[in-house]
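Structure provided below as structure tokens; questions to follow.
All protein chains of the complex are present and in place, except for one that has been dropped.
Each chain gets a letter, A, B and C, in the order it is written, and its residues are counted from 1.
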Amino acid sequence: MNITLRFFGQLRELTGKQEHEMTVKDNILIEDLEWLLGQRFPQIKEHLETSSFSINEEYVSRNAKVNAGDIVGILPPISGGAE
Amino acid sequence: MNITLRFFGQLRELTGKQEHEMTVKDNILIEDLEWLLGQRFPQIKEHLETSSFSINEEYVSRNAKVNAGDIVGILPPISGGAE
Amino acid sequence: MIKLTKEPINTEVILQNLEDKSTGGVVLFLGRVRDHANNKAVTKMDYDAYPKMAEGKLAEVEAETQKRWPVKKIIIVHRYGSLELGDVSVAVAVACAHRKDAFEACRFAIDTLKATVPIWKKEYFKEGSGWVDGVMPTMKQAGDKTTLQ
Partner (left out) sequence: MIKLTKEPINTEVILQNLEDKSTGGVVLFLGRVRDHANNKAVTKMDYDAYPKMAEGKLAEVEAETQKRWPVKKIIIVHRYGSLELGDVSVAVAVACAHRKDAFEACRFAIDTLKATVPIWKKEYFKEGSGWVDGVMPTMKQAGDKTTLQ
């Protein structure tokens, strides 16, 4: 199935990509996608552990299932607002 | 000696006076002045106990001494600002 | 900066005067005349003040707040006289490097102001009016709660 990845902040800079289409096995879990991303984008491998994932604009846990056509966000630690 | 009294808020309304000159015995204590005021202005007698006193724009306690020429404020409970 | 004034409080000017590139957190508190009190409709509000003393106490609030928190800028303005519904009666604005300090300092300043600055409110209702019950002023700041005897 096909899904769309979106990278933000430092991850966007490191991958050089804002959006990226990817073909993955049906109903892949986020934790397996995380492993795949580490293979495909070794430059962000060390950041994936501290990143969060979203599916269609909602935070999800590592055991969430991805469906065909989903938009998966890979979100480094957030730092909005002021301290 | 002569002193000047200043009334505020409800006390000003009840006495009908903003400022009032008064002759009192030298070095009178605030607590004795409070008693005198209750005699002179019976309409505020019940309010004096919950009021505060100032001498020359500083809060003072009941055992403070008043000097000639002092400005004595009689201040009902304050309610500035918003809740 | 502190100010006691009969003029309307201009929040825009206050925020302009609070500009400071070294501060990341600004907290502004505004007290406004509310249209109700104890379930009764209020129509307007008079503020009586002991002006010279109130200015001295406002300055003490400013100094004590600066002593307790790393405040870069602080502006306290209190209005008195006759106010309409919705009018701002008091503004406290604080700028600090960090937001935690700005919140705490602003809260301390308004709480201490309420406990020490000699200002009295008279509420007007559709029928009648009355002075608002207040508190005995504290000798110093809200920190020590020694009430005058």
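In this section, contacts are C-beta pairs under 8 Å (C-beta built on N, C-alpha and C of every residue); 3 or more make two chains touch, one makes a residue touch a chain.
Everything numeric here is computed off the predicted structure, so don't read it as measured data.
K.L.:
Based on the whole complex, identify which of C:L4, C:A54, C:I74 or C:I110 touches the chain you can't see.
P.N.:
Of the listed residues, the one touching the omitted chain is C:I110.
K.L.:
What residues on subunit A make contact with the chain left out of this view?
P.N.:
These residues of subunit A touch the chain that is not shown: 6, 8-10, 12-13, 50, 52-54, 57-62, 73, 75-82.
K.L.:
Using the touch rule from the top, list residues of subunit C that touch the missing partner.
P.N.:
11-12, 15, 19-36, 85-86, 97, 99, 102-103, 106-107, 110
Rule of thumb we're sticking to: only the chains that are shown with their structure count from here on.
K.L.:
How big is the gap, in whole Å, between where the Cα atoms of subunit A centre and where those of subunit B centre?
P.N.:
72
K.L.:
List the centre-to-centre spacing of subunit B and subunit C in whole Å, with centres computed as mean CA coordinates.
P.N.:
Here subunit B and subunit C have centroids separated by 25 Å.
K.L.:
Which positions in subunit A touch two or more other chains at once?
P.N.:
none
K.L.:
Among the residues of subunit C, which are close enough to touch at least two other chains?
P.N.:
Residues of subunit C never touch two or more of the other chains.
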